[in-house]
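Only one structure is covered here, and it is reproduced in the block below.
All protein chains but one are shown in place.
Right, chain A next:
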Amino acid sequence: MLNKIYDWVDERLDITPIWRDIADHEVPEHVNPAHHFSAFVYCFGGLTFFITVIQILSGMFLTMYYVPDVVNAWKSVYYLQNEVAFGEIVRGMHHWGASLVIVMMFLHTLRVFFTGSYKKPRELNWMVGVGIFGVMMGLGFTGYLLPWDMKALFATKVGIEIAASVPFIGGMIKVLLAGDTTILGAQTLTRFFAIHVFFLPAVLFGLLAAHFIMIRRQGISGPL
């Protein structure tokens, strides 16, 4: 049945080369854990992406209940976690996944560093990776405020003060993030929400695409 649908579409649009291009690629022996178990260190990049997908999905579902407003944010989070079926699990996925992305990304960075995979000709991909690291940190920072509890509020106060300590433009960065010169409130929350769900994910998609295109173009780096 599915084969027939596939054949019907393929006959008209010739889609086989498209996915072949994406799915068929060489996996050298030295990165295959079936050959050398220690090669599992090569999985961390894929695991980072896998958890990122979970973050995107669970985040999309969370916005069905969440409101970025100082009066209702905490209440809506409380409601979705305690009154909605599986709310604890979906929010838990997003909460724990956020930490796990950072851990996996760090392990992936260590692997790339210690296998020397960043060396010529892969310097550009390392730079894009550093960009992804920055975006992930930004996502973590902006997402932390959204539940609008005491911990989130004071963590963000500290974070914004750190941003304000940048020489010369620190004050402007602070107002840009908080939306007000003194108050950390309604405008901060809506800004952080917009950055968290629209701006940073958009940047992330672009950087991830560049990261993956480059690795397919250059192949996996050779054995130690």
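General remarks:
The rule is short, and it goes like this: a contact is a pair of C-beta atoms (placed from the backbone, for glycine too) under 8 Å apart; a residue touches a chain by one contact, two chains touch by 3 or more; residues count from 1.
We adopt the following convention: contacts and distances are computed from a predicted model.
For the chain that is left out, the UniProt protein name among "Amino acid ABC transporter membrane protein 1, PAAT family", "Glutamate synthase domain-containing protein 2", "Menaquinol:cytochrome c reductase iron-sulfur subunit" or "Formylmethanofuran dehydrogenase" is "Menaquinol:cytochrome c reductase iron-sulfur subunit". When the missing chain is restored to the complex, the residue among A:A39, A:I54, A:I102 or A:L124 that touches it is A:I54. Contact with the omitted chain, checked across A:F40, A:Y78 or A:F114, is made by A:Y78.
Among A:G45, A:P68 or A:G87, only A:G87 touches the chain that is left out of the view. As for the chain not pictured, it touches chain A at residues 54, 57-58, 61, 64-65, 72, 75-76, 78-80, 83-87, 89-90, 93.
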